[in-house]
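For this view, one protein chain was removed and the others were kept in their places.
Moving on to chain A:
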Amino acid sequence: MESHGARSLAFLAQKACIKSLKRIDDIGDCPYELIRPVLLKLENPDQLHQLEINCPHLVGRVDEIWLQLIKRDIPDWQSKPHRPKDPKNWWKVYKKLKEQTEKDREQGAEKLKAALDIINDEREQNLAKVLSRKELPKEPINYKAKTLYNYNSGKTGSKSGHKLTLLEKIRKEARNARLARMNQPVPRIANKATEVKQAPRGFVEDQKLLARQKTSAPVAIRQPTVPRVAKPPIAIVRQEKPASDKAFLEREERLRALTEGRRNKAITISETSSPKTDAISKGSTASQALSRPQRPLPQSDGADDEDMGGTQASSPITRRRNQNVSASRSTPKHHTGTPPSTRFASPPPPPKRKAEPSIFMSLKKPKAT
């Protein structure tokens, strides 16, 4: 190159050719020397091959270019046969060498991959793997242990309000300890007053009588009983005697004594009746009240009625009893207006009796009246 002045046209032309080298596939009859600097810049062996085809005068001249290409693309070219005997075959040589190189490269890559895989496997064995639920070994279902599960709070167990917190548990323990003194079994406290040593006398007498009744009166002979008819509830006009008035009570007593003397000749069980009345007066009227509706009534209805009627307005003892007895039982029989059977319609003054009406009444002799 000249130090000053313009460059030669040839040089400039070559420069331009190199610029557009990729588009050159035919150089006409341009001599190799001229185009050599341009061809040396070739990087595509296919293009070179095409040039060889189009411009046969290049064949044999472009060896160096082929060599250059081989040097660039094929590693370790010196160990391999890289020169064709026939210059026409440069292209074939190049191709062959290229393929070989590719194969070698692939094999090397595979080996490397295999080695890497081994290392990766070893590494992965030491890593923790995140499993999904399905991969876990299946647990056997414990039906007994099935508990309720609350998806919102994530708590299991019975839904209860009886669960105690720790504080509550402590309080409970303390309370129990405090009150435990009261829960201890106490040694037998002898309370003579409340002790029941024997059965109540009245009850005993009743049982004795029952037993006697059973033996004496066979079941076949049934006393005609007063048919118990359901009576409509009646407005009861009771004549309540003021119990507090003592003078009044005394007067009543005298009156009763008088009337009873008339009636009651046939008290067979006067023996029993008196202790019975004693017992009654003491206050064990409940047994009498209960036994009363069950008694088989005596043969004569009238006497019974009277008896029944008599009990209404009788002594304080009987009065007390009457009050205990339900109104529906006793008073309909006494009341004159309503009772359906005629028996009850008759009786006049309520006859007085000393003895309480009871099951023993059935054993009384029929009254003369």
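The rule is short, and it goes like this: a residue touches a chain if its C-beta (ideal position, glycine included) is under 8 Å from a C-beta of that chain, and two chains touch if they have at least 3 such contacts; residues count from 1.
Note that in this section contacts and distances are computed from a predicted model.
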UniProt protein name of the chain not shown, from "Exosome complex component RRP43", "E3 ubiquitin ligase complex SCF subunit sconC", "CDC45 cell division cycle 45 homolog (S. cerevisiae)" or "adenine phosphoribosyltransferase": "E3 ubiquitin ligase complex SCF subunit sconC"
Residue of A:H4, A:K134 or A:K197 touching the missing chain in the full complex: A:H4
Among A:I27, A:L42, A:L69 or A:V93, residue touching the chain not depicted: A:I27
Identified contact with the non-displayed chain, of A:A13, A:I53 or A:V204: A:A13
Residues belonging to chain A that touch the chain removed from view: 3-10, 12-17, 19-20, 23-24, 27-28, 30-31, 34-35
